[in-house]
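Note that one protein chain is taken out, while the other chains of the complex remain in position.
Order of writing sets the chain letters: A and B. Residues in each chain are counted from 1.
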Amino acid sequence: MLGSALELHPQVALRPEPFGALAYHYGNRRLVFLKHVDMVRVAKDLGNHPTLQATLEACDIAPARWSSFAKAFESLQSSEVVRER
Amino acid sequence: MDETTSTIATDGSELVAEPELVETELLVEEISIDGMCGVY
Partner (left out) sequence: MSVEALVSQLKGGLDAPICLTWELTYACNLQCVHCLSSSGQRDPRELTTAEAKQVLDELRDLQVFYINIGGGEPMVRRDFFELLEYSISQGIGVKFSTNGAFIDFEKAQRLAAMDYLDIQISLDGTDAVTNDAVRGDGSYAMARRAMDNLKAAGFGPFKISVVVTRHNVDQLDEFKALADSYGAQLRVTRLRPSGRGADSWHDLHPTNAQQRQIYNWLLAHGDNVLTGDSFFHLNALGEEPLPGLNMCGAGRVVCLIDPIGDVYACPFVIHDEFKAGSVRDEGGFAKVWKQSDLFLELREPQSAGACSSCGSYDACQGGCMAAKFFTGLPLDGPDPECVNGHGEHLLAGIELASNPKPSMDHTKPVKTTPVRVTLGSTRKPVSVS
């Protein structure tokens, strides 16, 4: 996962919320809460970096948190909110 | 991501640093768009 090149699915809308954001996939109608503002920053920045890890680094996410982020993006991939590009 | 580093102590024994604590955060949660009370 950390080495994957990812992007937000084009049918996904991100709506900011106080604690993070709501992601809605218009195609499959899945609704996911991104529960931390850092998660939102990273999700929005995916397309600008060659890998997830590079995105985490660019977004100043501490390495101790990377496994949580990787797990979260795996989950987003399984619901098609993000996909490999 | 293990970052155990070793240095040599003054008596020659090896010091092993604690691995950085890995935080577990639940960063995403899916809910069903049809799973909210108060809609048709």
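What to note about this one:
Going forward, a residue touches a chain if its C-beta (ideal position, glycine included) is under 8 Å from a C-beta of that chain, and two chains touch if they have at least 3 such contacts.
Because the structure is a prediction, the values reported are computed rather than measured.
Taking the full assembly into account, the omitted chain touches A, B.
Which of A:8, A:31 or A:76 touches the hidden chain is settled by the complete complex: it is A:31. On the side of chain B, touch with the chain left out of the figure occurs at residues 25-26, 29, 31-40.
For chain A, the residues touching the chain absent from view are 13, 15, 17-19, 22, 24, 26, 29, 31, 33, 35-36.
Assume only the chains that are shown with their structure count from here on.
Centre-to-centre separation of chain A and chain B, using mean CA positions: 17 Å. On the side of chain B, the complex with chain A involves touching residues 1, 3, 20-33. The part of chain A that touches chain B in the complex is made up of residues 24, 29-36, 39, 63-69, 71-72, 75-76, 79.
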